[in-house]
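Yeah, one chain of the complex is gone here, protein chain that is, but the others are all in their spots.
Every chain is named by a letter (A, B and C) in the order it is written, and numbering of its residues begins at 1.
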């Protein structure tokens, strides 16, 4: 492979070498079905337990509270649809924010078709949900509050503890999508007071296609996948053994390296921002820089459209994401940036830069160089500009 | 690892070396998110397409008709719950057989709680569903017929073509669970006339935790996992890239080696049966030997309980499965053997032997030797016997 | 983490006191093949002491191990001491059993009591430990026969 400068760690992370090595045995010699009672089946089962212990340790849970899923998306679907299924006779009202991940929003849309009533809370310009809004939205028939821990586009960290406290007072279940938060901010499920929490391996240097749902001891929600008795009868389907082992290892590393990881990300991110500020005029930062994922930056470059930036960067081996309509098969501008009130024309020119463990200062220097040129080139082509007062 | 004699290929198969090698790049260098439009994202997308082509080719489908899932279980859940969700306003009646896999039966149980009406057809002593029974069970409100292609415990092959013809005449959707059939019997979805078909990689020497649902072009069912636009907006969640690549490779090998694979399995299985017949008295074969998975054998050893056999075999490095209550955390005797009318006391002494590509004649010789001793030992301990007329 | 510990496996692999005593002083059976387990115990009693015991068991590994352990435990004990043995003690002597296999120890416990019951009947004796005891009571039938479907981890492919 050519040299890449990967600045899209929030989309997915490379699998760390140690994680890969942890997976290899389960793709070669240790193939026993964890459901089988003979020895090679039981050692597969032990591997699952070890992975649970590691993930539980990272978030302050117990291994029995961790259930593996096929993705962060499945964890979100299960938490939301499973809660609805088990509580719909008690009430049908769910509270969420308007800038959740689509795994949450589309699960809720599905439930709306089944008869659920959903309140979508506004988000501040800084990218924060106001706990007061949550409180005011609660009704007699509210059965679930779901607010993400860290937003995937702008990285803002939500006041989970405050919200969960409100939920607890009213005896309403509280779910949080922690897919972007895991490994990047400190999580203690008991301190935070969450009942359900979604996680995904491929955001913490683990493999794709393996996620987990934390279900607090004592909380009972309907199963999502029905069939065999895997995962303590909680989630049917033969377990993704290699993926589970990899997720566990990734969690172990995340816990061990937490401080240096966060420090490194923040350093890279802040250095990048400083460099960009020095060289490129007319951009805005989307979302508050204060309560933010240490490796996330989301910038709106005025007068140009983001896909062009992405393509020019890709030509030079640099990967980033756009918040633009144009980059996707969908033509809708980012619902996240809309929710925090970024003007639509700026949404089109917004780029998410996300930094990770393998990002170097040289990467940043080179990326800013290329970015500077790309923005300059596109602005020259553009039909809008400061002078034209777009 | 010590030498194993693995005779539980129906539970799960070892990952073939070539399959593992196909997966490695996606766990190391090629980590791009398939949803990203930059180059390394797009090459991930190409890997997914290639895998679809390979699986489609194995079953006579087109790549666009293949949707990846996190397991065969998820494919079953999606087919059944998705069909119900999209057709429940038209009707709520579903027809199935009483010896389906739990992924099917428990999905249906879930739907019964949601208001579905399910007919469980009887199964003959031979282990076959009678198409006439299907025909007679159809009502005005029937929306789905789901009958498995090959049973997982006794390996009997169902008359899928005849059943799908009946379904088609009545314009009812037809789903088949082909998890055990894939790679072991010839499948042509168009010739068989199925609308929906479940598959799983770990039964054909691919990794665990990756499955697929075939959805015939033109058939629309509700999504099961809601979120991002992956899998042509059909199944949300970041794709299990390595698993997908592995599944594709496994399908390619299965297609290429089909004839020799089937021949080998049948040879091993028949040789095993011959040897057992020569040495061990008082056993019965569960299910017809005629229309049967080439690598499946299910034997009831009278006067003893299966778990003991399993443990004694395991001690000697031989892995098999039991149809016994006692082997599992559940205490219920196999619903499959019950369905074909095996007396309960014989169900307790039933063992599934399943053969695969790595099984050798020496394996079989040794397994029969150990089995003979185990059965003899347990019969000596047993409180029941022929003389006691149990 | 195999499903059984070493003590259980040892008693399963090398069960003690397998067989049937000739002309036993008491014989007890419990369970049925339909339920998945059936145990038979024969005992020899001299001066109120169980001097010998043998078992035959149709059942899973833990049923065989429990039977083996149970016979070991009663040999050398007085009838009263033997009657005082609970299934919990059998489990504890075995170093524990998986939760769903606890019923196997109940089986052994009942088979012992049934053998003593038989002995008591034949000898026309009464024992405190047998007061109100019903040899045909199916203490664990409910556990075994419950049609719960596959909920354990062994829902085999």
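Convention: contacts are C-beta pairs under 8 Å (C-beta built on N, C-alpha and C of every residue); 3 or more make two chains touch, one makes a residue touch a chain.
This is a predicted model, so every value here is computed, not measured.
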Displayed chains contacting the withheld chain: A, B
Touch with the omitted chain, as defined above, among A:99, A:205 or A:303: A:303
Positions on chain A contacted by the hidden chain, ascending: 10-12, 102, 105-106, 109, 152-153, 179-180, 203, 303-308, 311-312, 315, 321-322, 324-333, 335, 343-345, 348, 352, 380-384, 390
In chain B, positions touching the absent partner: 33-37, 39, 42, 45-46, 49, 227-230, 232-233, 236, 238
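Going forward, only the chains that are shown with their structure count from here on.
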Taking each chain's C-alpha mean as its centre, the one farthest from chain A: C
Rounded Å distance, chain A centre to chain C centre (Cα mean): 55
Inter-chain centre distance, chain B versus chain C - centres from mean C-alpha coordinates, in Å: 38
Sites on chain A at which at least two other chains make contact: 33, 35-37, 39, 227-229, 236, 238
Where chain C touches two or more other chains, by residue: 150-157
